[in-house]
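What follows is a single structure, written as structure tokens, with notes after it.
Yeah, one chain of the complex is gone here, protein chain that is, but the others are all in their spots.
As written, the chain order gives the labels A and B, with residue 1 at the start of each chain.
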Amino acid sequence: MSNQQVEAAPTQPKVENPRVKAAKDFYRRLKKNVPALIGFYTILILVIFSIIGPWMLSTDPSDTDVINKFAGPSAEHWFGTDHLGRDIFTRIIHGMKLTLGIGFASVFMGAAMGIPIGIIAGYYGGKIDAVIMRFIDILLAFPGILLALAIVSILGGSLVNVTIAVAIYAIPGFARIIRGSTLAAKNLEYVDAIKALGAGDGRIIFKHILPNVLSPVIVNATLYIATAILTAAGLSFLGMGAQPPQPEWGAMLNDGRSYMRDAGHIAFFPGMAIVIVVLAFNIFGDGLRDALDPKMKK
Amino acid sequence: MSQETILEVNDLRTSFFVEGNEVKAVDGVTFDVPKGKTLGIVGESGSGKSISALSILQLIDSPGKIVGGEINFKGDNLLKYNDNQMRKIRGNQISMIFQEPMTSLNPVYTVGQQLREALKIHRGLGKEAGTEKAVELLELVGIPSPRSRVTQYPFELSGGMRQRVMIAMALACDPELLVADEPTTALDVTIQAQILELLKELQDEFDMSIIMITHDLGVVAETCDYVAVMYCGKVVEYADVNTLFKNPRHPYTVGLLNSLPRSDVDQEELEPIHGTVPAPHEMPVGCRFAPRCPFATDLCHEKLPDLEDIGDEEQVRCWIYTDEWDGDPEVKVYEPEARTTKDQ
Partner (left out) sequence: MTVYIIRRVLQLIPVLLGVSILVFSLMHLTPGNPAQLMAGESAPPDTIEQIEESLGLNDPLPVQYWDYISGVVQGDLGTSMRYNTPVADEVWPKFKVTLELSIYSTILSIFMGLLAGIISAVRQYSISDITIMIIALFGLSMPNFWLGLMLIQWFAVNLGWFPPTGWEGPSSIVLPVISLGTAGAAIIARMTRSSMLDVISQDYIRTARAKGVKKRVIIYKHALKNALIPVVTVAGLQFGALLAGAVLTESVFAINGMGRLLVDSIIQRDFPVVQACILIIAVVFVVVNLIVDISYKFLNKRIDLND
């Protein structure tokens, strides 16, 4: 319920900077969102683990234990061994930095390209906007993994190329969101006021529009990391990403598929690892979105 | 009360439960609606007037809940009704129209479909009979070429037209009581007058009682027979409309009238009420208006006054009119002239 003010009477002696207040509100709401916190801490733990994990393990991801090929989970091999007798747990731990790295790097690159495109389209409008948006429409005509596949078919299969492909696939999403937010921010009255005061385009974009469009970018980026990880794993699964003997999870799944009948664990554990990482980003992204936009939370 | 009443609301309490806190939006509201008359409920946003209206038809959504009181409609307490019984009342004996005509009609159904619905539920009218009645209703509320309107969608109508459709829907089953929640707030001034005029005509024609929820004293003056003034979830004054405008009792009512331009008395300047409505979680323990009241004494700040009869069909919730009043005895007598020169 809103309280109508009959007369403007300042009840608070100190007026808080609205942006600081928004950030505080956001943080307060985020702290109350239990799933989001679980997602955030899971991501944090995974990131730390992907860095220090390999140092903590005495085993090497490429070490083969030929006597113990296809071994099921045991005290010695927690997640069992694969068709070459390599320890799956070790490989998953070593592969974590690849998965997270592809996720972060591709989304970072996608955002770095998509944000300026979106801002330019939204801020300048007119013909520039029309041309950019048509181009974005063309990219969006390639659904899901298809654009990434097309790009990999040009560049050839490797982890770096997969990252680039997934990054390009991320551009349209960022550009569209940013364009929308920029259009909305541009029409705010205060931007008109600043313009009237003679501020240049650069100053308006960097000081007044960019901060306003950042929150949808952050939400989109978090959720997009989940998609990027799934897409990259899919490409590796098809044999177009990581090359052996890299312990990339999608490639490990690909290794395991031939042995489903007798050694299902080879495919099971890398898949579970993907599910957990993607789940963490998805629930954290959901939580961020709810915290940034309280209206969304029902 | 000398005349027949159609609705008696006694000590109605509706609260919202948010994050473990209870916010008392309607906190012991009592009023009567005389048959065939219009009762105005006036107050600022957050005074609980709309929640009171929604409570009558039990349209309060979670996390809101009616926690106590009685709503006696023709002698039966509606709060004792189950969902099925209540549904037979809604849109049939008691109807409601809302503040936002732009969003109160379902965008994906035609005007005719929406008008026929209540007729089908409460009167069992089929499609053809329903359409005929719908055309009749649209004509009644003054919509031009009603026959072609029934097949139109809400987006094809203006705000004023939509509110007329809402009224037609509300009147479909000849209700005995119409609850109008700020029916003209969202409309242009000229349209407002037309809608109010229409409501008055229809009231006379059907001998209908109306509860008019509004924050606009102008609307009250034009349409109401009786007025309940609400402040912070409580009725602070109840009187017939002439008494209220001529001889307001509660300092809040006085304040409201003083902040309004008037032609019947000399005013040197408009006087706003100072301060703001208290937030729900920092409600004063005493009289809710005490922090903003120019006459408030320690008594006012410490104890909440009751809604007391102070004359024929006149009630006020203020210590000034009780024997316990410990402030200046002079303030008991209000004259409009005195008010305009009063020192703040």
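Criterion: a contact is a pair of C-beta atoms (placed from the backbone, for glycine too) under 8 Å apart; a residue touches a chain by one contact, two chains touch by 3 or more.
Remember, it's a predicted structure, so these values are computed and weren't measured experimentally.
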Of B:Leu57, B:Leu78, B:Leu125 or B:Leu307, the residue that touches the missing chain is B:Leu57
Missing-chain contact among A:Val34, A:Ala112 or A:Ile138 belongs to A:Ile138
Contact residues on subunit A toward the hidden chain run 134-135, 137-138, 141-146, 149-150, 152-156, 226, 230, 233-234, 237-240, 250, 253, 256-257, 260-261, 264, 267-268, 270-271, 274-275, 278-279, 282-283, 286, 296, 298
Missing-chain contacts on subunit B, rising order, are 57, 59, 61, 83, 87-92, 95-96, 98, 100, 103-109, 117-118, 121-122, 153, 155, 166, 169-170
